[in-house]
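Showing chain A:
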Amino acid sequence: MPRETFQRELDLLVEEVVELGRQVESCLDTMVEALQAQDAEIAKRQIGVDSRYKERGAEIDEECMVLQARQAPVARDLRLIYTVQAVTNHLVRAGTLCEHICHAIVDTEGADHDPDLADTLSEMARAGRNLFGEGLNIFEQHDIDRARDLEAADDKVDLLYSEAMNLIVNPGKEGGGSPEWRTRAALMVHYLERIADHGVDIGGRTVFLVTGERMESAMRQYRERRVESDED
Partner candidate 1 sequence: MVFREENSRRVGEVGALSEISGERSEIGRDEGTQPSPAPKTEALGMKTENLSAYYDSFKAVSDVDMQIRPNKVTALIGPSGCGKSTFLRCLNRMHEVIPNAYAKGCVKLGDQDIYAKYTDPVTIRRRIGMVFQKPNPFSKSIYENVAWGARINGYKGDMDELVERSLKRAALWDEVKDKLKKSGFDLSGGQQQRLVIARTLAVEPEVILMDEPASALDPVSTQKIEDTMAELKERYTVVIVTHNMQQAARISDYTGFFYIENMGDPGRLWEFDETTKIFSTPDRKETEDYVTGRFG
Partner candidate 2 sequence: MATKSGTQKNTRNGGSEGEAVFKSSVSARHALDRVFAVLVFVAAMIGLVVLAVLLVDIGRDGLPRLSWDFLASFPSVSPQNSGIYPALLGSLWLLGLTALLSVPLGVGAATYLEEYAPDNWLTRLIEVNISNLAGVPSIIYGLLGLGIFVNLLGAITGGQSIVSGALTLSLLILPVIIIATREALRTIPGAVREGGYALGATRWEVIRSHLLPMALPGALTGTILALSRAIGETAPLIVVGAATYITFAPDSPLSAYSALPIQIYSWVSQPQPAFQVAAAAGIVVLMVVLLLTNSVAIWLRNKYQRRG
């Protein structure tokens, strides 16, 4: 098998990225648990974990550069390395945001919470975590058929985002919790929306890796084909 060494190095690289992704995913799981249980102790475990993610991300970046220097990749190898760098970036960002959310949970320990908003946050966290996990799976398996559903899932997160923002601006009968909590909640809502976006982007990058096309044009073609089949 020609370029066996190179192929092994590429496979190893993808494994490392997926490994990092799973670590971030488990961080997200912890965050979801903490939000659901409204338990700051659970969240405390994740404080400072993002420095490890950043370090890992930098290592992966450097491996990509070395591979490019030594192996002069073209076509799908080039797209893979390019995608790996982008996906790693998304993973590290998502991990950092997750850590920020856990930080916020710890900081607002004991403060007054708005139950509706807390529920919405919880739901949003679950949706975001699922979306991220799905994006990571799509990357690991190169299964771009599932990438199309990510947009729909993201729409749901966007809906929750609007709901949450509404609750923050217009607090309910119970008073809406303390101002510190509401401020932090607003940030958490924003972070959760970004985490969901990262998941979608990871799926989109995988589409590029496999097809060489941007997600948008792939989606456009998909929608066009759907219109055609609807008209039948």
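How were these candidates chosen? In short, all candidates are chains of the complex that A comes from, given by their letters.
As a working rule, contacts are C-beta pairs under 8 Å (C-beta built on N, C-alpha and C of every residue); 3 or more make two chains touch, one makes a residue touch a chain; residues count from 1.
Source: prediction; values computed, not measured.
Engineer: In the complex, chain A is touched by which of the candidates 1 or 2?
Structural biologist: 1
Engineer: Which of the residues in chain A end up touching candidate 1 in this complex?
Structural biologist: 1-3, 6-7, 72-79, 211-213
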